[in-house]
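Below is one structure. I have some questions about it.
With one protein chain withheld, the remaining protein chains of the complex are depicted in position.
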Amino acid sequence: MRTKHPNRAEPKAALGETLLAIDDLRVSYGGIQALKGVSLEVKRGEIVAMIGANGAGKTTTLKSIVRLLPLAGGSIRYDGLDLAQLSTEAIVETGVALVPEGRAIFGGLTVRENLELGAFSHKDGATMSETIDDVVQLFPRIGERMKQQAGTLSGGEQQMLAIGRAMMSRPALLLLDEPSLGIAPKLVQQIFVAVEAIAKSGTTILLVEQNTRLALKYAKRAYVLRTGTIAMHGDTRELAENDEIKAAYLGG
Amino acid sequence: MGSSIVRQGLGAVALVGIAIAAEFGLELLIPDTAFRQLVMLALVNVVVALSLNVINGMAGQFSIGHAGFVGIGAYTAAIVSGHIHEKIGEGAEFGFGASFVVMPPAIAAAALVAGLFGLVVGLPSLRLKGDYLAIVTLGFAEIFRLVIATASPGTEATGLGGLISRLGGQQGYGGPTDTGVAQYAGPFWVVGAVLVGVLLAWRLKFSGWGRALRALREDEIAAAAVGVDPTSYKVTSFVIAAMGGGVAGALLACMRDGNPTVQPEQFNFLYSFDAITMVILGGSGSVSGAVAGGIFVTVTVKLIEQLQRLEAVELFRAAHPDFDLNALRMVVYAAVLIVLMVMRPAGVFGENEIFRAKPRGPAQPPGGGPPADAPAEAAS
Partner (left out) sequence: MFDNLGSALLTGIAQGAMIALVALGYSMVYGILKLINFAHSEVFMMGAFVGLFALQALGGEGSPLLAGVFGTLAAMLFAGLLGTVVEKLAYAPLRARGKEASRIAPLVTALGMSVLLQNLAQLLFSARVQSYPQIIPIGETRIVIVVACFATMIGLWLLVHRTWFGKSMRALSMNVDAARLMGVRTGRVIGLTFMTGSSLAALGAVLYCLDQSPAYPTMGTVIGTRAFVAAVIGGIGSIPGAMLGGLLIGVLGELTKLTPYSKFQDVLVFAALIGVLLWRPSGLLGSTAVEKV
């Protein structure tokens, strides 16, 4: 995942500069205000985590970045673009990819077809097979199951496929929603090793994770969401020492 | 408590009074037979709309073969009333007194048979999510019509085929002696059915049962989680709708001065579509909407028939023999329906009523806000 990536939409932002800036984001659905003004920032090259209890608004934040949910207010700027003006499909083409909660793989298609669809926004036969090779390098287990129906994979393998599928679009910003949810611990380890490798190869990552220990271990910075607002944020090492975080999310 | 019983008793007396007044007053009020027919037909169609509204409006399911249940009720009532009429030997007179011997069993039989068929059709299709009910009801109504229409009368076949062939096929059924259906349903029965129908629909809608249906329609999984069994509620409402359709069919078949035969073509798909239009135009789930829709659609249908007889139209039709005013009406209706669905999916009244329900008993919901009135979400 590290060499030439001819099709990748190279961000204008330089390493360490702001790639994604969310300001006062408000989202409501079903009459309930799910986000009450969330502001956060992701710099190019970082792994940033969002942690918090169920219903705090983590998934809502990710979904609204790619416009799967309509915004009620606030702004989302990605690499100089106003994402509020774009459709989901167009956002994907600018180099943002979301791995949704629950993986959402296409169960009736083969593993290879799932990966191919991941490259839908960059339909180019030559680079596609190259990208598939990269994904297989990242997740060798996926390589062994290319012709299998994706629905027959185990939960962990499906998560690998979902991440691999997202990587097929060669994203500059990868949004990961609960990659460890419901997956055997051994596979969780493999997945996070791969996530680290993806970050090293130059993809910026915004990670939502209910497993706070994992999130704080792999991310550089983290935001803590509580009922639709940012309760605190900072360096993960500092947060891991914070008594409030320890009590609320690290079980003591 | 006591005053409530008194009030209900007074209400019942008032209803019977209105129905009796209609029986003897309608002829004085509307001396013209054709116009009186139109009023009676409109009222029967109100019963059709009220019954379809239970399943299509309140339960949020989609039945598109309601004409089939009306037809089953019509044939059943024609058979039952004809035989009773023969037994009591009333001759050619369909007296008001004798109607109390004939109509109750005829209506009951029509409701029962239609309800039974409703159960057979509803049980397999309502168990499933999605829109299976639509296609199964459509098919059922078509089968009912085709089976009767293709059975040629006069053939002395035995068994089921022979029984069906006695229903007269395409020519229609004219009672057991083929001298015409026993037309005992005067204004008393038609007006009475409308009054009872409105009352029942009203009570259904504002009862706990109606609330459960609304909950199911909004969110089936959530409703199931709090103990509302979706299938049993849906099947029950479908059977109620079918029974109501059967009653309407009984009135249609036995209507005084009405069509002397019951014909399969009366219950074709276009009649089902008209019934849907009645419910949708007024507003799915609205009782007053169903009443208004039933009257409006009937009047326009009859208006078209009158227009066909106008000299200018007949001249035009002589020049253009293929021109069909009714086809034009259907094009217009369908277009209106589509535009309505796109602009205001909840219908003219939405789920609201013209008259608000008087709060009686605990937790009376004010008609439930129709989703169409909610502000449109930001376009995605």
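A and B label the chains in the order they appear, each numbered from 1.
In this text, contacts are C-beta pairs under 8 Å (C-beta built on N, C-alpha and C of every residue); 3 or more make two chains touch, one makes a residue touch a chain.
Note that this is a predicted model, so its numbers are computed, not measured.
Visitor: Identify the residue among B:Leu29, B:Ile143 or B:Ala222 that touches the chain left out of the display.
Guide: Residue touching the absent chain, from the options given: B:Ile143.
Visitor: Looking at the full complex, which residue from B:Phe69, B:Phe206, B:Phe267 or B:Tyr333 touches the chain that isn't shown here?
Guide: Candidates B:Phe69, B:Phe206, B:Phe267 or B:Tyr333; residue touching the omitted chain: B:Tyr333.
Visitor: Spell out, residue by residue, where the missing chain touches chain B.
Guide: Where chain B meets the chain not shown: residues 56, 60, 62, 64, 124-125, 127-132, 134-136, 138-140, 142-143, 146-147, 150, 217, 220, 224, 230-231, 269-270, 273, 276, 280, 284, 322-324, 327-328, 330-331, 333-335, 337-338, 341-342, 345-346, 371-372, 374, 376-377, 379-380.
Visitor: Considering the whole complex rather than only what is displayed, give the residues of chain A touching the chain that is not shown.
Guide: Considering the whole complex, chain A reaches the absent chain at 66, 68, 88-89, 92-93, 97-98, 100, 104-109, 113, 116-118, 120-121, 123, 165-166, 169.
Quick note on the criterion: only the chains that are shown with their structure count from here on.
Visitor: Any idea how many Å lie between the Cα centroids of chain A and chain B?
Guide: Measuring from centre to centre gives 55 Å for this pair.
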